[in-house]
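Complex shown without one protein chain; remaining protein chains in place.
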Amino acid sequence: MSLLSVSGLEKKFGGVTAIAGLDFKVDPEIIFAIIGPNGAGKTTLFNLLTSIYTPTAGTVTFDGHDLTRLKPFQIAKLGITRTFQNLQIFLNMTVLQNVMVGCHLRSRCGIFEAAFRLPSVLKEEKRVREMAMEALEFCGMQDIANRDASSLPYGVLKKLEVARALAAKPRMLLMDEPAAGLNDTETVSMSKLIRDITSSGVTVLLVEHNMGLVMDVSDRVLVLNYGELLSEGTPQEIQCDPRVIAAYLGE
Amino acid sequence: MKRLAGFYILAAVLIATGLIFPDSYYVTVVGVTICTNAVLAVSLNLLMGYAGQISLGHAAFFGLGAYASAVLTTKYGTNPWLAMLAGVGISGTLAFVLARPILKLKGHYLAMATLGMGIIIHIFFVQADWITGGPDGLSGIPEISIAGLAINNDIRWYWVFGGLMLFTTWISLNIVDSRPGRALAAVHGSEVAAQMTGVDTASVKAQIFVVSAVIASVAGSLFAHQQAFVSPESFSFFFSIELVTMVVLGGLASTFGAIFGAVLLSILPEFLLVFEDFEVLIYGAILMIIMIFLPEGLFVSGSRIVTGWLKKRELSTQ
Partner (left out) sequence: MTDQLFQFLISGITVGSVYALVGLGFTIIYNASDVVNFAQGEFVMIGAMSAIFLYRAGVPYPFALAAAVIITMAVGMLLEKLAIEPAKNASVVTTIIITIGASIFLRGAALLIWGKDIYGLPPFTKDVPISIGNATLLPQNLYVMGGTALSVLAVRYFFDKTITGKAILACSCNRKAASLVGINVNRMLLIAYGISALLGAIAGILVTPITYTSYDSGVMLGLKGFCAAILGGMGSSMGAVAGGLLLGVIESLGAGIISSGYKDAIAFVVILAVLFIRPSGLLGSADAERV
């Protein structure tokens, strides 16, 4: 039984077709990579899956729920979170606060309880702090919890986005180019992190240009070209597929 | 407790000033203005500084509270506290209804929409003379009493507004350091990332809009009783701009920055009086100079400079 299924998904911007009738399914607890040349529609696909864009046609189903009419925060509620290609860190907060926002769905305190700081608030704050620390530890960032996010280098912020997304305890995590801009050491630690995430029971959807990383960690790979599905299979199958080789190397 | 340290200092200063100088003009008159403005600036800062949603119409909610109290107590003899509650109801409902369409807008469009809202409400105060008394306003607003104590002199009003300011500050500090407060800051930091962590951004923005409107409305009701008179000019577009200026001047996203800005802009005109004809010119020049050289606001940029200097000293003594 697949966790995510996409059928006939299409997105047009004016006259330009960014995604053209895409069908695929993702099984639970695997790493599913989406690759393709620049402009193939990978990020657009992520934006469709998370309702940042509304599809022109087609449906996305996650665990039996139709996602196409939901707002992004409702999709997060169903258990899908994501990271972003160009960082979307809350630079006005500390590392810990960033991750505490990630715990938003796992806590309940409303604005009136907060305003009067009722005892329940204090208890929940403590719990949220623990949950956030747990996510930071998972990513090996517990030591910089109290640093201002704005003072950290790019590579660390990339990881922070992952920690924040994980703090929500998602069932599926969408990672948009997690290794872009990272050096070799950081990339190795990122691919280890991605594996750890899946081992903890989270399905990972991965958009990435670093083929070494993709072929190394992925269970399934989908190749997009001009918004269409070019090929789908295991990393080995994809590497041998002449259509993929042609698209990447040019005919 | 570190979180509330600034709050206790503020409370101590407020109480000490009131006790030591109970007859000073700067306590009974300027002090009351400072506290009123501080309440409004802190409530606006929740929306503007923390959630990053500019409002050029905050004075309108202050005015709605004031007029609700004025009209109900003078024309219908309503109990002042019920009138205040009615003001809260009106302001809160209006804010709730307008929040979603207005706060959907961004940047300059949001500025325009809130400005328009403020001006429309102000025009209503001026034009609907059958209820608001028109440009002449309403007078004869009765005094109030708290727990049997009539608030009938200046120093008592100082305590009332001082109390409201402390209460507002406490609420603001509480909200900022909580789940909804973090959600607000997340909306400010990156709206799309906030949504993807499950924050219903439209609802969070609407909630804080209502909270800041309600606080302004309460301040307006008390203001009406304290002045015993209301007229439209207290709630004009200019006052909204002045409130925004207080928040920015002190430093956005800092509760004490907002208070600092309110203190400064309330005191400044008192000092500029000696310049007579040059008053307006100097006022404008001071605004420009502060913002050019301390773009993050006096309080925020200032405290950064001080901590930087202290750190340097620490290093050189080691």
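By written order: A and B. Residues from 1 in each chain.
We take it that a contact is a pair of C-beta atoms (placed from the backbone, for glycine too) under 8 Å apart; a residue touches a chain by one contact, two chains touch by 3 or more.
Fair warning: this is a prediction, and the values are worked out from it, not measured in the lab.
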Of the residues listed, B:Leu19, B:Leu82 or B:Ile282, which one is in contact with the missing chain? B:Ile282
Hey, which of B:Val29, B:Ile90, B:Val192 or B:Ile267 is the one touching the hidden chain? B:Val192
Full-complex contact with the absent chain, from B:Ile20, B:Ala147 or B:Ile292: B:Ile292
Among B:Ala16, B:Leu82 or B:Ile123, which residue is in touch with the absent chain? B:Ile123
Which residue numbers on subunit B touch the omitted chain? 48, 54, 101, 104-109, 111-113, 115-117, 119-120, 123-124, 126-127, 191-192, 237, 241, 244-245, 248-249, 252, 277-288, 291-293, 295-296
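Keep in mind that, in the parts below, only the chains that are shown with their structure count from here on.
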Could you please state the distance in Å, as a whole number, between where the Cα atoms of subunit A are centred and where those of subunit B are centred? 40
Residues of subunit B defined as touching subunit A within the complex: 171, 174-175, 177-183, 185-186, 188-190, 192-201, 207-208, 211, 253
Complex contact set, residues of subunit A against subunit B: 50, 52, 71-73, 75-77, 81-82, 84, 88-93, 97, 100-102, 104-105, 107-111, 114-117, 121, 124-125, 128, 164-165, 167-168
